[in-house]
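Before any comments, here is the structure.
Yeah, one chain of the complex is gone here, protein chain that is, but the others are all in their spots.
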Amino acid sequence: MSIIRPYGDTTGDGMVQLSFTLPIPHDKRAEGAALQLAGKMGMDPAMLVHAKQMGDEFTFFVVYGKVGHLVDTDQVQVVERDYPLLSAKEVNAVIKRRLRRRLNVVGACIGTDAHTVGIDAILNLKGIAGEKGLEYYSELSVTNMGAQVSVPDLVETAREKKADAVLVSQVVTQRDAHLHNTRAMSAAFREALPAGKRPLLIVGGPRFDELMTGELGVDRIFTRGTTPREVASYLVHALIESRS
Amino acid sequence: MSIIRPYGDTTGDGMVQLSFTLPIPHDKRAEGAALQLAGKMGMDPAMLVHAKQMGDEFTFFVVYGKVGHLVDTDQVQVVERDYPLLSAKEVNAVIKRRLRRRLNVVGACIGTDAHTVGIDAILNLKGIAGEKGLEYYSELSVTNMGAQVSVPDLVETAREKKADAVLVSQVVTQRDAHLHNTRAMSAAFREALPAGKRPLLIVGGPRFDELMTGELGVDRIFTRGTTPREVASYLVHALIESRS
Amino acid sequence: MAGKLDLDPRIVARARALAAKAGQPVVDLARSHTTVSVERAVLRLAGVHGADPDGIPWVNRLVDAVRADVGLGHGVAVPVLHAALTTGVEDLTVLAQKAAAGSVRFDVPEKKADVAAARRHAKRAAAGGLKLVDRRRAERDKLIRRYGDPAQRPWIYLIVATGDIYEDIPQAQAAARAGADIIAVIRSTGQSLLDYVPEGATREGFAGTYATQENFRLMRAALDVTSRELGRYIRLTNYASGLCMPEIAALAGMERLDMMLNDSMYGILFRDINPIRTFVDQRFSRQVHARAGIIINTGEDNYLTTADAVEAAHTVTVSQLLNEFFAHEAGLADWQLGLGHAFEINPDLPDSFRLELAHALLARELFPEAPLKWMPPTKHMTGDVFRGNLLDGFFNLAGALTGQGILLVGMMTEAVVTPWLSDRDIALQNVKYVLNGAGNLHEDFVPGPFIRGRANQVLGEAIELLERIVGDTLMDAIADGTFGLMKRPADRGKGLDGVAKQEADYYNPVTEVLA
Partner (left out) sequence: MAGKLDLDPRIVARARALAAKAGQPVVDLARSHTTVSVERAVLRLAGVHGADPDGIPWVNRLVDAVRADVGLGHGVAVPVLHAALTTGVEDLTVLAQKAAAGSVRFDVPEKKADVAAARRHAKRAAAGGLKLVDRRRAERDKLIRRYGDPAQRPWIYLIVATGDIYEDIPQAQAAARAGADIIAVIRSTGQSLLDYVPEGATREGFAGTYATQENFRLMRAALDVTSRELGRYIRLTNYASGLCMPEIAALAGMERLDMMLNDSMYGILFRDINPIRTFVDQRFSRQVHARAGIIINTGEDNYLTTADAVEAAHTVTVSQLLNEFFAHEAGLADWQLGLGHAFEINPDLPDSFRLELAHALLARELFPEAPLKWMPPTKHMTGDVFRGNLLDGFFNLAGALTGQGILLVGMMTEAVVTPWLSDRDIALQNVKYVLNGAGNLHEDFVPGPFIRGRANQVLGEAIELLERIVGDTLMDAIADGTFGLMKRPADRGKGLDGVAKQEADYYNPVTEVLA
């Protein structure tokens, strides 16, 4: 199927649920304003099913209704995994055979972000979702710099450890902090190291858009639900397999 | 203020919450499809924050994001109350003085709809929200036909009681039952009675759009939260004040 | 579970005795009348099936014809079978067709031997239907033995309501896979007032799907497939209510439905069906359910959508006691009594949740063996779906704390739409969280003076009301707006013209067996 619509309780009914706040007190006009917004979003008919004033100046709305938009699944852009998913054993074997030295990985949570659970899940032995982290891979040499690492420190450590890949985590997204920090990071690497010497730049975090690699100047983006194996397989693919 | 935007936590941030189901199993492509829909609704950037497969063929999504649409409160169309809100005493006084007979009202819940709580709230002595219903008004003569009344029965009773106004309630909206039934009702009255003899036609129910009077062939539509006083005031206004 | 409330067994016994006293005149009434639908149900069990080209079932045509010729008071069995014997048209459906065409006339045989022959044949014909019902019941028992009952109490009950049996089926299957133990197919808004049962598979209901034999069959077959897939027997529910209650009960028995909504007063109060018609139809339909091993669900929850759940709490108790009395009288066992009640107290009321617990526990302890049907909040649900899901969570918790038998799963969109696919999923997730995380909390729930006091107060008020009803009559109480604030006099309401007093020679081959 390539053309689909939202489904409430009948094929093709196009039903969706929407909620938002408008900065106006609750009255009939406010309800009309809410319906105007729903209309602009393509809901027709839109049913305003809940309106509640909050304080003096705001009203919260819940709207149900039908959207006319069609979704064309053929037009969907996604970053599909374009490399094989390897086991730890296979990853180690490829590195041993092809690189003939341990592959160096430096990870950090940069900027003022202190959410290390995500990067730790990827790097630490303990891992996540039943998979061991990259420290478990005998042919990977992992340096986990922890939280709130400044970009200069990261670049310095990457250089020192001769990092093949740098893994950066960003969880806080308010005011697009994650995007700013990632751009600053990739710019610093571009500035500090010539193209051939630059490590592979990878960022991850729950709210990234995987399609933004170009804009952010990184090689790959991982999001919600990433597992260590995927990252390890990607490293081998990007640093070894695709460079031969 | 006339141009406003949705408010998440900062003025002008345009943030809204959306949820819906697509008839496809959960995978990356499905998430892309969900984002495509959010995009078509004007969300940019849109964050897909939850996706859950239901059964084999459906996936439920929650999306948060910013919409660019502006809401122009000056352009909002609402049916404002265009008549004064009178007390029961005033309503009775006007009828007594101007009409010099009791005003006849016939109410019913038509079609297969059996939700009488709404029409009873308007008609029965008990009323709603602290206001007494129309039966309390000494100058109104109320006939409440109850639930699941057929259109021919309603027309017949209206004729018999010399109804000045007919009040119809419709609560069930699945497959637009309320719209079909209302159209059938107004057509029947048009057919049965000449223009001058036709009672005022009023419908009410929680999911009507007040702007649809023309389309439905009725004189007035009341929705969520209507109180008996509003209806009584409207009756006096439409049947007496505006006819003089 | 019993014993948390310290109910005085003498008071409980008194309540039961009063209910019996209040109910007996109604039973007497039901035993001495019949209705068109009771007679049609007999014919359905005797094998009459199908409908004329306008969709009017042959049972209707046949009963109408008999009635026109000899009235209803003798029952249709003897006139019909007598006609079959005299005309030689043994297939009763064919007989019905001929009758509809005007080529058969009916009368009540005068000769004893003719009467006896007609009765014997009628009994044999009806026995065919009852045997099918028995086979279905045995089949259910076998499937339950094979697949097992739900692992937990309460059983999880979900509704589907698309109006289209072919959308209902996949949604029901999805719901079962997601955890539902019971699927209820909600009926189209109009059906209860139809004085015939539609035929065939249907796709055009409003806010529900028509109850037809074919829809029953299709859904039951689909759920059998799903039961096998899941290794858990999925029960199917529909509505034995409205003007065709007896027939639908018969069809349910023949198509192995597992539960039926079936209340002694719902049709009177909420469909304005004539009280006598309802009580007569009720008794017959419950006799059939008893035979079919079907669990009934009563409708006390509905009262609280029109009356206030605190003020009218005792009316729920009274109705439960009456429903119990009528059910026992009709042959239903305690395990078949899904007595209804609901979480409908205004959530803004202080201690609302504890009041709910008091009411729910009272029902539990008054009817310890009955699989109580616990209904979710509806009246105080609004378009605020976030709050709605929260309320439903507390409803689920109250169900677990008070040991309810059947949990009708609430949906956050209650005030908005008939349930969407995703609403059911969210609702089931809610139920699972609560049962899994807090299902055993009853171990730590020891009602204090507030809850115990409230429960005893409601019971006291119920007894007072029962005393009043006994002094007066149940019919008068119904006429007065005692239940759900609806006033329904005995001589009004739909379907009264389908009622007849039984003549001295009234014969019904089904009730003869079931009585």
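To keep things simple, chains are lettered A, B and C as they appear, and every chain counts its residues starting from 1.
The rule is simple: contacts are C-beta pairs under 8 Å (C-beta built on N, C-alpha and C of every residue); 3 or more make two chains touch, one makes a residue touch a chain.
In this text, all values refer to a predicted model and were calculated from it rather than measured experimentally.
In the whole complex the chain that is left out makes contact with A, B, C. When you scan C:A438, C:L496 or C:V513 for touch with the missing chain, the hit is C:A438. For subunit B, the residues touching the absent chain in the complete assembly are 7-11, 15, 17, 19, 47-50, 52, 62, 64. One chain of the complex is left out; on subunit C, the residues touching it are 347-354, 357, 384-387, 389-391, 393-394, 397, 412, 426, 429-430, 433-434, 436-438, 440-441, 443-451. Taking the complete complex into account, residues 19-21, 52, 54-55, 57-58, 60, 111-114, 117, 146-148, 172-175, 177, 206 of subunit A touch the chain not shown.
By definition in this document, only the chains that are shown with their structure count from here on.
With chains reduced to the mean position of their C-alpha atoms, the one farthest from subunit C is A. Taking each chain's centre as the mean of its C-alpha atoms, subunit B lies 33 Å from subunit C. Look at where the CA atoms of subunit A average out and do the same for subunit C: the two points lie 53 Å apart. Centroid to centroid, with C-alpha atoms defining each point, subunit A and subunit B lie 44 Å apart. Contact with two or more other chains is made by residues 161, 415, 417-418, 420-421 of subunit C.
Shown for subunit A are the residues in touch with two or more other chains, namely 7-8, 11, 15, 17, 19, 47.
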